[in-house]
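Heads up, the thing below is written out as structure tokens.
Only one protein chain is missing from this complex, and each of the others stays in its spot.
Take a look at chain A:
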Amino acid sequence: MKTTTSSPSRPRRLRYAVPAVALSASLALAACGSDSGSGDGGGGDGGSGGAPAADVLDKATGVTTVSFWHAMDGTNAEALDKLVADFNAANTGKIEVKSTYAGKYDDVITKYKAAIQSKSTPDVIQIYDIGSRFMIDAKQTIPMQAFIDRDKLDVSDLQPNIAGYYSIDDKLNSMPFNTSMPVLYYNKTLFKEAGLDPENPPQDLAAIRAAAEKLSKKGGGPADYGFGAAIYGWLLEQFIATDGKEYCDQGNGRDGKATKVLFDQPEAVEVVKWWQTMVKDGLAANTGRDTKAAQAAFKSGQAAITLESTGQLGGFSKAAKEGGWELGAANYPHIKAGTEGGPIIGGASLWINSANHEDVQQEAAWRFVKFAADKKSQAEWHIGTGYFPISKGALNEPADVEYRKANPLFDVAVKQLEGTKLSKATQGCLLGVMPQARKASEDGLEAALNGTDAQEAMTKAAESLSGQISQYNSSVE
């Protein structure tokens, strides 16, 4: 019977076979939805419970296994596996951490949702920064603060700006683990060719434009485009923060549940308008949303200035060495010179699941998280991955000092972080639908770069979220 669909000379069979194919095909996705949609809401005992007794692990017999889902691949995964191996070696016979790559950040959170349904969440999970509000509302985890208070642990070693993002009401919910920051990268060689001072990179929008006019082919400069960055919502979030403004209401979602996003405020629109005009005037490349495309344009010297994460430092340095040009890095630019504010940290943090997890597992999980946040581990992590260490002490570890001597550009990020005053603006917006909000801001920015009025585009994008935000808020009350 299988051959009937590929044998068109038998109309009668085909008549039935094709609608069947159509039916099953259009339902394939629906089926996925229904699978994850069934089942009840998981355990309700998580979130609010206190920490288990400190000696629970000592009383336990045998090896306690800690399952750990993460989103690190490539060299980052290697560095992480080494951390896990070191921890396991130090706790032989007592605790064994089993780490699993669960896909990219978005996939991890999707899988986590499914695991909640089937009551099979891992003991420790790495979740990206913008999933934090969701993690709290999912009520599956125990805050780090419970352990910190129980152990009367001194957490002054944590970088305050990093801890700030993951703290709500002065309570640390998750342990920051891998953090990155945005910086401005520029091509010093192209700066020299354009007659610009390579040691004096532009630090606000007007200065970037002025530099781009000299750098771009349009203005007789050496590069195709003076500026080129991806349509990436994260960058817009950073601009708003460097201007000291908030991204969502309710004090960036820190005073209460945010009810709307503010990326259509005048300052944000100013950035969008600036970017739009740069593209229109041929001074900036529009490489779309794919960050890799923008990176490629910068690496190949087609764009002279870009905005990217510190995580790209390694890749850009390598491209500069291979391409025979000199790389520069500077603080993330402000909208206007002299405004108070700074960039928000990005990256991910570790959460300990408590719903449907034994005390002894939670305790073992905590030991691992504590180990991962320790200055020695963080120095090793910093060197292995380029992620910013969350521990101040890590920067004084001899190996780390050595590393930064070899990679002086990394000090830019260190100084930028230390120079940023912690405020609600620089803590970043806490919003249940933050991933959706980031995408909506990209919709707005993209529409503007393609010619829509900047204010109109951003307002429309912000308004498109209102339904989702209220729906989210009402479903977690």
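Of note:
As a convention for this text, a residue touches a chain if its C-beta (ideal position, glycine included) is under 8 Å from a C-beta of that chain, and two chains touch if they have at least 3 such contacts; residues count from 1.
Throughout what follows, contacts and distances are computed from a predicted model.
The complex appears with one chain absent; UniProt names that chain "Glycerol-3-phosphate ABC transporter permease" among the candidates "XdhC family protein", "Oxidoreductase", "GntR family transcriptional regulator" or "Glycerol-3-phosphate ABC transporter permease".
When the omitted chain is restored, the residue from A:Q126, A:S174 or A:T287 that touches it is A:T287. Only one of A:Q203, A:N407 or A:Q436 touches the absent chain when the whole complex is considered: A:Q436. Touch with the hidden chain on the side of chain A covers residues 5-6, 8-9, 11, 14-15, 18-27, 29-34, 36-42, 106, 109-110, 113-114, 116-117, 130-131, 134, 137-138, 285-290, 293, 296-297, 300, 302, 432-436, 438-439, 443, 446-447, 450, 471-472, 475-476.
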